[in-house]
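Note that one protein chain of the assembly has been removed; the remaining protein chains are unaltered in position.
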Amino acid sequence: MSIPSELTDLKLTRRGAALFITLDRPQAKNALTAEMVSGLSELADALIAETEVRVVVLRGAGATFCAGGDVKDFAKQMMAPDPAPGERDPVRDANRAFGTLLQKLDAIPQVFVSVVEGAAFGGAMGFLSVSDVVIAAEGARYSLSEATLGIPPAQIGPFVVRKIGLFNARRLALTGARFENDTALSVGLIDERVSAADIELALKNWLNDVGRCDPAAVAATKALMNRAAATIDDAQLDAAADDFVRCLRGQGRAGAMAFAARQAPPWVEDFSDD
Amino acid sequence: MSIPSELTDLKLTRRGAALFITLDRPQAKNALTAEMVSGLSELADALIAETEVRVVVLRGAGATFCAGGDVKDFAKQMMAPDPAPGERDPVRDANRAFGTLLQKLDAIPQVFVSVVEGAAFGGAMGFLSVSDVVIAAEGARYSLSEATLGIPPAQIGPFVVRKIGLFNARRLALTGARFENDTALSVGLIDERVSAADIELALKNWLNDVGRCDPAAVAATKALMNRAAATIDDAQLDAAADDFVRCLRGQGRAGAMAFAARQAPPWVEDFSDD
Partner (left out) sequence: MSIPSELTDLKLTRRGAALFITLDRPQAKNALTAEMVSGLSELADALIAETEVRVVVLRGAGATFCAGGDVKDFAKQMMAPDPAPGERDPVRDANRAFGTLLQKLDAIPQVFVSVVEGAAFGGAMGFLSVSDVVIAAEGARYSLSEATLGIPPAQIGPFVVRKIGLFNARRLALTGARFENDTALSVGLIDERVSAADIELALKNWLNDVGRCDPAAVAATKALMNRAAATIDDAQLDAAADDFVRCLRGQGRAGAMAFAARQAPPWVEDFSDD
């Protein structure tokens, strides 16, 4: 499965080993339609098998990140009749689909970087909660205010809890919080805040850090750390030892040979000139 | 089951959708007797089924929060003979009862706010560890010093770990720590520190944030986030989708209609005039 070349309201740009995804519905603050969720899901499926791409960068068009779910989709759900007893509920399926997307994005073997400008509301919080690195521009605004709309942060809830901790999540969600970079940084939702003018430089620095890492080791590390988030048991450490051997006998060996020959390891990528 | 009207050494005050619980044994720094634990447990049972109350505020009488377990109960336990082989141990039952109370308080569908003045020792740390919001007045003092008394922080241990993280908990407990607001804030035990004069204002601000949230969505959010604290799996995301549908088809719809009619959603509560 290769990276799709065209997806509705998503712009894809490839620069070397980096894939840039732009949520591209600026007229609606990049609010997510069912079609966009489906496109991102297709993209995540392709990324899981993709070894040329080493880092994925998610941004929003028009200097805003994402305003969450699309209001029209949402209104349609609100007004849909309740399903007949025993009938499958399409509202439930649509909600669950976003959680499936987050599970997939969380599992891509690439380093996943999000760049936040402007609004990061609703589902956008889910994207941040599966990002390895989040850079935020001054003025970014966040919201975990679903309860003020009469609904829970349902599919994003478990991911937000894992990202910022149970009690930061409970406090913010149960008080319908809208917040800014200060809070986002202190709870660990974002990793770096920069002025809008410095976004590109900050991003390039992170990408070059990624560029020094072997992609196979990155993929193994991300997967073993995700497994570890639940608990540490024998099965997990056994699997980690398998990861170690696979990497060491793979690129690790090539890297050691390069090191001995005073050459750069084969996986090094410099994103500076892209 | 309705809110009990009278409970030994506990003062209950209702202001609109807020229930204020005061630990009311100031002569003993509100140290918890078995009767108080039993009363709070009865209260938590009632709250689980109670939909009129949306926020519960726990405080201590006499400008101190709670000095932990009652010294006399404790002395009685110390001096009790060991149970005969095969006999039920009443000391164990009394200890376990406090964990059951914390499980219940953690599961109440209301937002749970604690206001700390003065001492928060022993079992008081358990209350803070199941609070959605903790406001602390200047001068508050905390203790995880059970080990200096020859006992472990047993029932509160798992809750403290979940609240402040395993290694903050290990470091503080294994060094018998007594600490103040600086540490409490940095490990995430408390959320806001204010001067004693500003407690009422700070509390009102938090209550009004809660007041903007739909109680059904709050209850669903709290429960799904608690489930998420363990791990993220399919069953959890399935359950979250069910939560979403239930809320959206319930108050969510009413809220959307109010929004369309430019009216406030039906659940909004302003605590300012209480």
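Think of it as A and B in the order they're written, each chain with its own count starting at 1.
Note that a contact is a pair of C-beta atoms (placed from the backbone, for glycine too) under 8 Å apart; a residue touches a chain by one contact, two chains touch by 3 or more.
Just so it is clear, the model here is predicted, and its values are computed rather than measured.
Screening B:Gly39, B:Gly60, B:Pro109 or B:Gly157 for touch with the missing chain picks out B:Gly157. Only one of the listed residues, B:Arg14, B:Lys72 or B:Arg92, touches the absent chain: B:Arg92.
Along subunit A, the points of touch with the absent chain fall at residues 111, 132-133, 162-163, 165, 188, 191, 206, 209-210, 212-214, 216-218, 220-222, 224-232, 236-238, 240-245, 247-256, 265, 267.
For subunit B, the residues touching the chain absent from view are 74-75, 77-79, 82, 89, 91-92, 95-96, 99-100, 103, 146-155, 157-162, 165-171, 173-177, 229-231.
One rule holds for everything that comes next: only the chains that are shown with their structure count from here on.
Superposition on CA atoms relates subunit A and subunit B by a rotation of 120 degrees, given as a multiple of 5.
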